[in-house]
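Note that this complex is displayed minus one protein chain, with the remaining chains in position.
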Amino acid sequence: MNLSVSLPGLKLKNPIMPASGCFGFGAEYSKFYDLNQLGAIIIKAATAEARYGNPTPRVAETSAGMLNAIGLQNPGVDNIIANELPALSVYDTPIIANVAGSTIEEYEMVAKAFKNTEQVEALELNISCPNVKEGGVQFGTDPYLASEVTKRVKAQSDVPLYVKLSPNVTNIVEIANAVAKAGADGLSMINTLTGMRIDLQTRKPIIANKIGGLSGPAIKPVAIRMIYQVKQQIDIPIIGMGGITCAEDVLEFLLAGANAVAVGTANFENPFICPEIIAELPEVLKKYGFSSVEDAIGKGHINE
Amino acid sequence: MNLSVSLPGLKLKNPIMPASGCFGFGAEYSKFYDLNQLGAIIIKAATAEARYGNPTPRVAETSAGMLNAIGLQNPGVDNIIANELPALSVYDTPIIANVAGSTIEEYEMVAKAFKNTEQVEALELNISCPNVKEGGVQFGTDPYLASEVTKRVKAQSDVPLYVKLSPNVTNIVEIANAVAKAGADGLSMINTLTGMRIDLQTRKPIIANKIGGLSGPAIKPVAIRMIYQVKQQIDIPIIGMGGITCAEDVLEFLLAGANAVAVGTANFENPFICPEIIAELPEVLKKYGFSSVEDAIGKGHINE
Amino acid sequence: MIRKANLTIVHHEKIAESTFLLHVLSEASTLDIKPGQFIHIKIGQDHSHVLRRPISIADVDHTNKIIKIIFKTVGEGTSYLSQQKVGGKIDALLPCGSSYPIDNLTMDHALLIGGGIGVPPLYYLAKQLVEKGVSVTTILGFQTASHVFFEQEFKALGDVYVATNDGSYGHSGFVTDVYHAVKPSFDYYFSCGPTPMLKGITTDLKEKQGYISLEERMGCGVGACFACVIPSVNGGYKKICQQGPVFDASEVILA
Partner (left out) sequence: MIRKANLTIVHHEKIAESTFLLHVLSEASTLDIKPGQFIHIKIGQDHSHVLRRPISIADVDHTNKIIKIIFKTVGEGTSYLSQQKVGGKIDALLPCGSSYPIDNLTMDHALLIGGGIGVPPLYYLAKQLVEKGVSVTTILGFQTASHVFFEQEFKALGDVYVATNDGSYGHSGFVTDVYHAVKPSFDYYFSCGPTPMLKGITTDLKEKQGYISLEERMGCGVGACFACVIPSVNGGYKKICQQGPVFDASEVILA
């Protein structure tokens, strides 16, 4: 069965890629399996300088999900290009770099730095990281700022730009529209919902940062809803994510309108999850009457 | 142990009440146990006229949660007062009526109708129901509309008004502030997140209404986060809800800043859940060093 | 009155493709259970499955307080059930819903029409009818030969016709095709199965009085959440979990 998909700037053998922040820079999982099997790899967020992130605890489990507040820990974009990317050059798998920052200027610097690498075939613009300039308003929750940062980063880059949307908004279609008009080549959705757990013993939030991002199966219905709503209104390629754990979940995202998907939290439960899903996908597609991955994309919108 | 709590207009023997829409008008659960055990009862949403709600399927399960799109089915406020409330009059348990509508005028009518009953000791203003006037903007997601409907309903009523907030907003504190300033006596939070599931076989959303409200343990971290954030900024009593299944969950909500809690989805899994939680609560409070329910409220904010 | 029961699995058998028969032991008396009612089963030990699953009561052995259920594995809940072992426990609300009102009906001959997982409740019904001296003709429909179950059990109680959609066993086609071919005489009909089948039956038999049992995705299962409604001919909706699942065929409007 044909699992390949084409997205702007990306020819993928299959639609499965590990999600940013859940796969490091690939090195750890390369010990478990051959990364050539993956459709693509989205690497951990890069910022202009090295960041040490938030204090610990940084993760906590919730019902069918988890909270994280890593805080963009990374060695800085130059370091990533010099020390992390070379190990990935042996694979015939596209690399998508996740671009983060506190200011538009920082986003621009990171995008520019990746321009000098052959390896990075697309950028994922992470506009849902907390603690940014502009009076604490997040780039991902204000359509104007979202549009501005998209435009400016797009201008610095020569590879396709996928803007990663935050689900913590009243109107996801409005934000999607803003970044689409600003020149985004695609969308990546969803990032984590914000949540909290309080430790009954210490009487404090478990996560040192207090608030963390909720991911895992718990958020899947929110992801499906948002992708469906955006697809209804806007014709733009979508990398879908949020709670995927099996090939059936992948098909549900394709039906909702995703062109490819990313798997995050599930890597922690099962380091082999990506190749396992890739192996199961043909059978699942066949079972539900699809002849290829492309055949399934958006089919949840047909019977209206 | 003293489980009682005082909220504006409500003296509760304990902080546990069934959530609106998950307990009908009490009749069904009165066959399982004595409703006198409950702190209060929040009855199903009332509208001015009878509503038949959405087509079926109206519910679907998700990981640690469920979607519902009942669509405010109810026999209309007059019918509720005439035929449903009398059965509840034998209990020494405060009734909180959930007030819904498509227009501000409808909300006003419903609130006014309840004014003529002795039994209803507080109103819960449900400003997160879809399909309303004003160009499709929901009352619960626009601070101005939220404030308007709060003011107007408050003026029609002589019992305390708890405004039930939607979590599907970019900034929950902004909405909470708006309704607090408009005269809300308390907040009730959270209503359901919106989500979707797509059936792989039929290729259509499972819920006939397509989008449904996500409830259950999956959303608890979002509820805790929102209550915590609101409590940090605004001094207003809160009835907390979202995914509660045990006495430990209740304590987590109290620590976050809830003064009392409502239990929704968990009634479906276990019809005895409310009395079971009430029975376990003293032991759990003791285990974590609290001498009463009031003693625990907001204590998650102390060690900052 | 509905109770929350902790049932013990005493027998577990695969009786057809993806189809399982479970016998569960009740601590309380089973005498209040009537044909057409269902049990509402909790899935798993924790809260990862928040909704119970409704399964019809296929038979009751009152002497030994044993309830029998038959189900097909179609998703996570029924798969979980199929993996439980003899000696294991099942948390269920029971007995739920309305029953086929046979105590209020006088008849000589009943026609039972069941399709797929709608077959089980008709077995308990058939047994009770036969006990009352009513003669029973049964038409059972399945997708394919490997899905057929309980043909012999129904045969012990009266005439039985089996149809399969693909013709791999018995008559080829739908239960309504069998009905038109056989034209059995009867006073009342009783049916349970997928909605399209019930729609076909109630249309074809609209001159006759009959009772049908409906399915819908359920929330509470006890009448409190309004998840499981069906439009009523008098306007408004009926709750399938409480006023049904068994309805007079003339009182509800099938989609």
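Every chain is named by a letter (A, B and C) in the order it is written, and numbering of its residues begins at 1.
By our rule, a residue touches a chain if its C-beta (ideal position, glycine included) is under 8 Å from a C-beta of that chain, and two chains touch if they have at least 3 such contacts.
Bear in mind the structure is a predicted one, so any value in this text is a computation, not a measurement.
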Q: Identify the residues of subunit B touching the omitted chain, counting contacts across the whole complex.
A: 63-64
Q: Touching the hidden chain in the full complex, which residues of subunit A are there? Just list them.
A: 21-24, 27-29, 31-32, 44, 50, 52-53, 55-61, 63-66, 68, 70, 73, 206, 216-217, 245, 265-272
Q: Quickly run down the residues of subunit C that touch the omitted chain.
A: 44, 46-48, 76
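One rule holds in what follows: only the chains that are shown with their structure count from here on.
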Q. What chain pair has the highest count of contacting C-beta pairs?
A. A-B
Q.
Can you identify the chain nearest the overall CA centroid, using each chain's own CA centroid?
A. B
Q. Taking each chain's centre as the mean position of its Cα atoms, how many Å separate subunit A from subunit B?
A. 34
Q) Touching two or more other chains, which residues of subunit C qualify? A) 47-48
Q | Per-residue overlap in subunit A, given as positions that touch at least 2 other chains | A | 63-64
